[in-house]
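Left out: one protein chain. Kept in place: all the others.
Here the chain labels run A, B and C in written order, and each chain numbers its own residues starting at 1.
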Amino acid sequence: MARFGILTSGGDCPGLNAVIRGTVLQGTGVYDHEYVGFRDGFRGLVYGDAMDLDRSVVRGISQQGGTILGTSRFGPYVEPDGGAAAMRASLERLGVDGVIAIGGDGTMAAANRLLGDGIPVVGVPKTIDNDLEATDYTFGFNTAVEIATEAVDRLRTTGNSHKRCMVLEVMGRHAGWIAMYAGVAAGAHAILIPEQPESLDQICEWVTSVRDRGRSPMVVVAEGFRFPDMDQAHSHKGMDGFNRPRLGGIAELLAPLIEEHTGIETRATVLGHIQRGGVPSAWDRVLGTRFGQAVSDLVADRDWGQMVALRGTDIVRVPFSAAVGNTKTVPLEYYRGSRAIFG
Amino acid sequence: MARFGILTSGGDCPGLNAVIRGTVLQGTGVYDHEYVGFRDGFRGLVYGDAMDLDRSVVRGISQQGGTILGTSRFGPYVEPDGGAAAMRASLERLGVDGVIAIGGDGTMAAANRLLGDGIPVVGVPKTIDNDLEATDYTFGFNTAVEIATEAVDRLRTTGNSHKRCMVLEVMGRHAGWIAMYAGVAAGAHAILIPEQPESLDQICEWVTSVRDRGRSPMVVVAEGFRFPDMDQAHSHKGMDGFNRPRLGGIAELLAPLIEEHTGIETRATVLGHIQRGGVPSAWDRVLGTRFGQAVSDLVADRDWGQMVALRGTDIVRVPFSAAVGNTKTVPLEYYRGSRAIFG
Amino acid sequence: MARFGILTSGGDCPGLNAVIRGTVLQGTGVYDHEYVGFRDGFRGLVYGDAMDLDRSVVRGISQQGGTILGTSRFGPYVEPDGGAAAMRASLERLGVDGVIAIGGDGTMAAANRLLGDGIPVVGVPKTIDNDLEATDYTFGFNTAVEIATEAVDRLRTTGNSHKRCMVLEVMGRHAGWIAMYAGVAAGAHAILIPEQPESLDQICEWVTSVRDRGRSPMVVVAEGFRFPDMDQAHSHKGMDGFNRPRLGGIAELLAPLIEEHTGIETRATVLGHIQRGGVPSAWDRVLGTRFGQAVSDLVADRDWGQMVALRGTDIVRVPFSAAVGNTKTVPLEYYRGSRAIFG
Partner (left out) sequence: MARFGILTSGGDCPGLNAVIRGTVLQGTGVYDHEYVGFRDGFRGLVYGDAMDLDRSVVRGISQQGGTILGTSRFGPYVEPDGGAAAMRASLERLGVDGVIAIGGDGTMAAANRLLGDGIPVVGVPKTIDNDLEATDYTFGFNTAVEIATEAVDRLRTTGNSHKRCMVLEVMGRHAGWIAMYAGVAAGAHAILIPEQPESLDQICEWVTSVRDRGRSPMVVVAEGFRFPDMDQAHSHKGMDGFNRPRLGGIAELLAPLIEEHTGIETRATVLGHIQRGGVPSAWDRVLGTRFGQAVSDLVADRDWGQMVALRGTDIVRVPFSAAVGNTKTVPLEYYRGSRAIFG
């Protein structure tokens, strides 16, 4: 009987537990697999710290946020005790025949190195930013967008009542998908993403033109957005004449600048960790479950070095090589197209 | 300057207003179009009952459920005053150069007939059941699934506390997509869909086996599900010995039968209209907006006889002929595959 | 060291787990009590079926709907194995010094009889209908009202789009509090409650006048509402000429009658069990926690025969005698006052 180990690595994401549940239920039900879960990402694999995952453990968990296995940013080749030998020893000791690594770009890169070192491994993509080229969508993104959209809906009423400009910062370090989706869904007046710098003047012009139409400007900004004159603007903020490292997020930097340049009272909100925790949306639970079922098929086939992915409505397999290092950013034409509807 | 008319036809659906808003904002902003909205579906087109749709009218409406245009099941060739001549006269009188019909299979069939009668028309697919072959997803479906999933989550706690079997009926006349997605997301123990009849004995066996594992059975059933011995079972329910037309939904029929055959106290809930109203999910607002933007491109191109559709992450065009009459049902392998995870 | 047993009896209610948690955390933390939980209401007390409730068992449960103890409608003096002797024997065997009974009017009546039979018992009021005179509010009611209100918000958009009259049935067998609160919160056009019969003619007049003002009528009806000509109206519905017992709820009876008498297309939705399950509102969790903390004080004081209750912002104690049999109905002046705002 085959026995596989699952680990979740990197930041937590709504839908992780659905993947774990889908894998175990399908793997034990269809293939007679056994499963263990490594605790806290690659740390559990390196130290052989694992828990049994039978059907009773995973029942009812897809509604829960986070991951029942725990997660960490432990680098299996970076940490002193890491390395292929340590991981191989853990697998042997636990009688585990292959590893299912659920994680983002960094995790897939590490998994690829494991594969090169002869460790049987497959992958499940996980990025709340939805910025992986190899898959149409990743789980967690949908929940984050719903939460961010509700936040915009809420902020808008305060903005309207006080005639203020409201700035909401959402996640998105290298790709602005959450900002794009939430901004379009909630009818923001400006969406600022890492892919496309915009000058402070341009932003203020948008804000002013919204106000001039009698409305209260709503700006959604991804955490990774940068504007050309940002460092100068920032040091300009120092009241004691010293340059210093920026505190707070981009929204907290932008809001006072917008207020200063436009004369419109402006308030910043940083959504932060609220976006990634809590009950996953149904969509993310379904996607996570399908990924989990498909990855149990992968290990049943011993199709090592593959990652599951969504293409249209199908779950497909893509090799690690195609998955690693390909960031899916918001296409400029989509970004520009969305400007047409900034009503 | 070109001028187009929009109509929404058939049952309302979360996301309709996002389509209308996306069309008008993109069409007026990018192409200098003008738009009117026909009231109450084809009725407004036949009688020339229309409202101006400028940018101010559509601002902020994507958060609203329903359709600001009103809708109806008025058949443009069926109703006495209908017919191509009446519609052509309306278009001429209102100075409208083409029609954007937002609706389901029946609406697209009617639109196809309009096209044959020389009326310039394009389409936007709308079915809350997600059962249109030509598009990966339709808007509204996502909202319905989220609402249905939350309902299952809620019912489960009552089921567990009382050790009852809970039966939830969701929408899905010819295709069981809502039941499949909500059932998988919420971890139902049985999902019953129109595509696949199951015998009452089979259902009761599933229910009993869940109870025997110490859990409270949760059944999600699509309104269109039928079981082989259903008519007999039903007439058997009559207390006065008379056969009569079934009242209530399939859940209200199933629940007492399950209770009778298994001895497990069973309760039915029919979700009904709650699934289709109210604030649309962010996903449906984004999809609706993208459909709307794309259909304004369609009419700008005078690409009559085409319908917008989602393929993967792209919005594409498909001819009416490919869209009409192709119901997308749940594939049997997907249905059976999901049984593996009925934990 | 004192040891007490908790039981939850009757229909489940959001907030039950908060009561259990509040009792155990306060009782163990402040008074060094021990607690057990009787399974499935009085059944567990009669048969001595109990689980240990230490701090680790109750942590994190206040977010969960239902009751971790299970519940039932088992009558401790009605069921064959019941009676004071059986319960006394259970308490002795388990070393339990007193009983905390969480339940509604029937449970408090039973508790009062236990008290008369010399069994030390205190009470926590529980009725989702909020119809207990002795307390300003009961937990669970707030969650039910929030869910019902969201349902009205959703139905309204469908009603407006289709120009239909929508009828929503909510809980409330003897008192219409849920209907009143949800109807007022969501701006219903008619609220029908058990306390005040209204004729079908009156209802139809209200519905028609709303339509005549260009709006789509929204009716919220409590399950216990009755109208004078109801039985006749109902038998009138039989298509085969036979009178028969009514199937379905009051909404399903009213909707076709309204449609028939007004000519306005009318749809019924029965909210049912969705109102009582799932994640409790913060308000209900706080009230449940405070009740739980206060009842641990009660047993610490051996103040048997008392029930905790909310008065203003204070938690007070009331004797069983004052609590039993006093249904708190909606005052007629409040009902009539609310008609002023049926916009």
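Everything that follows uses one rule, which is that a contact is a pair of C-beta atoms (placed from the backbone, for glycine too) under 8 Å apart; a residue touches a chain by one contact, two chains touch by 3 or more.
Here the structure is a predicted model, which is why all the values come from computation and not from measurement.
Peer 1: For the chain that is not shown, enumerate the shown chains it touches in the whole assembly.
Peer 2: Hidden chain contacts in the full assembly come out as A, C.
Peer 1: Using the document's definition of touch, tell me which of A:Gly5, A:Gly70 or A:Gly292 contacts the absent chain.
Peer 2: Residue touching the chain left out of view: A:Gly70.
Peer 1: Which one touches the absent chain: C:Glu34, C:Glu146, C:Glu223 or C:Glu252?
Peer 2: Candidates C:Glu34, C:Glu146, C:Glu223 or C:Glu252; residue touching the omitted chain: C:Glu146.
Peer 1: From the listed residues C:Gln26, C:Thr71, C:Ser90 or C:Thr329, report the one that touches the chain absent from this view.
Peer 2: Among C:Gln26, C:Thr71, C:Ser90 or C:Thr329, only C:Gln26 touches the chain that is not shown.
Peer 1: Can you tell me which of A:Arg113, A:Arg154 or A:His261 touches the chain that was removed from the display?
Peer 2: If we include the chain that is not displayed, A:Arg154 is the one touching it.
Peer 1: Since one chain has been left out of the picture, which residues of chain A touch it in the full complex?
Peer 2: Interface residues of chain A facing the absent chain: 8, 11-12, 16, 40, 64-67, 70-72, 147, 150-151, 153-163, 166, 239-240, 242, 244-245, 247-248, 252, 267-274, 276-279.
Peer 1: Can you list, in ascending order, the chain C residues touching the missing chain?
Peer 2: Spelled out for chain C, the touching residues are 18, 21-22, 25-26, 29-30, 55, 58-60, 62-63, 136-137, 142, 145-146, 148-150, 153, 181-182, 184-187, 215, 279, 281-283, 285-286, 289, 293, 311-313, 337, 340-341, 343.
In this section, only the chains that are shown with their structure count from here on.
Peer 1: Please give the intersection of the contact partners of chain A with those of chain B.
Peer 2: Chains touching both chain A and chain B: none.
Peer 1: To test your reading of the model: what rotation angle superimposes chain A on chain C by C-alpha positions, in degrees to the nearest 5?
Peer 2: It works out to 180 degrees.
Peer 1: Please tell me whether the contact surfaces of chain B and chain C are same or different in residue numbering, using the over-half criterion.
Peer 2: same
Peer 1: Would you mind pulling out the distance in Å between where the CA atoms of chain B average out and where those of chain C do?
Peer 2: 34
Peer 1: Counting only Cα atoms for the centres, state how far chain A is from chain C in Å.
Peer 2: Chain A and chain C have C-alpha centres separated by 41 Å.
Peer 1: Of all residues in chain A, which are in touch with two or more distinct other chains?
Peer 2: Answer for chain A, listing residues that touch two or more other chains: there are none.
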